[in-house]
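First comes the structure, then the notes that go with it.
Moving on, here comes subunit A:
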Amino acid sequence: MDNIAIKLLFTLLGLFIVLNWGLIQAGIMNKIVARVGKRIGMPVYQPYFNLIKLYSKRTSITHGVMFYLGPLFRLSGGVGMFLFMPLIFGSEYWSNFSFAGDVVLILYFQFFGMLGMALGAGEGGHPYSAIGVSRGLSQWTTIELPLTLAIISIAIQYHSLSFTDIVAAQQGGITHWTMWTNPLATAAGMLAFLGTMGHSPFDLVKAPNEIPIGPPTEYHSTFLGVLRTNAAILHVVESVLFMNLFFGGATSWFELILKTFLIYFWSVFVGVVFPRFRIEQSVSWFLKVPLILGILAIIFI
Partner candidate 1 sequence: MEYISLITGFIMLMIGLWGILSQKNIIKIIIGFTIFDTAINIIIISIGYISGRTAPILDKAVPVKDAVTKIVDPIPQALVLTSIVISLGVTALMLAYALKLHKYKNTLEINKFKDLKW
Partner candidate 2 sequence: MVAPIYIITIPLGIAFLIGVLGKSNKNIGGMFMLIALACMSFVSAQWFISFMTSTQSPVYIYTAGFKPPFSINLLMGLNEAFFTLIINIATLLGAIYLYNNLKKQGTNAMSVFLGFAMALNVMVMTRDIFNLYVFLEIASVATAGLIILEQGLKSTSAGFKYMIATGIISSILLIGIIFAYNYSGTLNIDGLIEANIGILKGGAIAIFLILIAIVLELKPFPANGWALDVYQGADSGIGAMISAASASASLYVLYKLFAIAGESWYPVIAVLGIITFIASNLFGLKQTNSKRLLGYSSIGQIGLLITVLGLSPYLGDKFEFIAVTLLISHYLAKAILFWISGIVKAENIKNWSNLRKKPLLVALFGTAVFLLLGFPPFPSFFGKWELVMQLANSGQFAWMTAILVGSFFEGIYLFRWFGYTLKLDNKELPEYKMKLNKIIPPAIFGVAAYILGYYSGTFVDAAKGLDYIPLLFIAFIALINFLPAWVKNSISLTGVILYIAVIFPEFDGDLLRQIFAAIFLGGAVLALFAGFYSKGKRSGFHVVTLAMFAGLAMLLKADNLLEIFYAWELMTIGSYFLLIRGKKSMPHGYSYMMFSLGGSYALIFGFALAFVSFGNLDLQSLSGITIYPTLAYSLMLLGFMTKTASFGLHIWLPGAHGEAVVDIHFMASAILLKAGVFGIILVLLGMGTEASYAKYILYTLGWIGAISALIGNIAASFQESAKRLLAWSSIGQLGYIVFGLALMSHLGWMAGIFYTATHFLYKGVLFLTIGGIALKLGTPYMYRMGGLIKKMPFSFIAVLIAIITLSGIPPLVGFAGKWLFYNAIISQGLYFQGIVVLFSGIVAFLYLFRLIYSVFLGQLKDEHRNVKELPLCLLIPIYILIIAIMIISARPDFILKPIGNYLLAYFPSGALNWNGTMASTGLGYWDGYWVMIIVGVMFTLLFGWLLILNSKSKKVKQFNMVYAGEKPFRPETTHMSYNMFSGYNKALGFFMMPGVTGFWNWMSDILHDTANYFRRIYSGNGQSYAIHIIAYIIIIYLIVF
Partner candidate 3 sequence: MVRKFLIFILIASFSVIFINLYQNFKGQDKLNDLSTYYAENEPQELGAQNLVTSIVVTYRGFDTLGEVTILFLAASIIGFFLKIKESDKQKKRDLRKTSEILETASKILVPLIFLLGVYVFANGHLTPGGGFQGGAIMASGMVLLLLANPEKNVKHSLFSGIESISGFTYVILGLLGIYFAYGFLDNRVLPLGQFGNIFSAGLIPLIYTFIGLKVGSELTNIVGNLKETQKETE
């Protein structure tokens, strides 16, 4: 029991670090994007302002129980993924509760938050929310496909679905990373990562000026705050997932922060450069290049 308590403490600490790193990362990314547009841009700590402001709104309204619970599901999805994700390789305390499941668990736990969010948005009764969700789900089905292929390819490669085993197999220098040993899977996975992050060109889900930011149209105040909190956590956790799968995991917090930053940067970089896809375009696109890469990854493993 003692063990569990310590683990819990470490987990909370990890969560705190991840949350902050997520917020700061978002700020940095905003800054980078602004600089690309020759702007000064928002300050790095702007996400904190936003978060505090959102939590401190004086009023909020709710459309019903599911609307109320939607953000909760979303946050649970993010935190749950965090809980099942080992952060630092070789550290028992930083591996959270990853003993409860392997890669497949993470893969499917992603949906927990998505589903809750979709339901909450649905109860808002706003048609744009539903449109956003329908786009998001449509796109997500095809994003998952190359990712699944990549994971299977890795699982074949390392004969394991366990994070610990996968990361362990990549230790011993940069050349042992999956990125080098299985470049096709990495390519497929990283293309899928673009979709998971929801940046341009795959941001039609939240298309701000077409369907006012899609699913969370009706969310505001604390609800939106919770969603933003989750986004901060989730982005880091997703990056950690890809880091563990393809880039050798992390043996220290510094390594984790560096790698997640770079991984996240990849999606931001693409997002800044490319314009937005329509939904059927993005669906078709994922079923072309990434899918073929994924299939090749399995064939040539």
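Candidate entries met the following condition: all candidates are chains of the complex that A comes from, given by their letters.
Definition applied: contacts are C-beta pairs under 8 Å (C-beta built on N, C-alpha and C of every residue); 3 or more make two chains touch, one makes a residue touch a chain; residues count from 1.
On a predicted model such as this, the values are computed, not experimentally measured, just so you know.
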| item | value |
| --- | --- |
| Numbered candidate touching subunit A, per complex, among 1, 2 or 3 | 2 |
| Candidate 2 contact footprint on subunit A (complex, rising order) | 55, 58-66, 68-69, 71-72, 75-76, 79-80, 83-84, 97, 99-105, 108-109, 111-112, 114-115, 118-119, 122-128, 130-131, 133-135, 137-138, 140-141, 144-145, 148-149, 152, 155-156, 159-162, 212, 217-218, 222-223, 225-226, 278-281, 283-284, 287, 294-295, 298 |
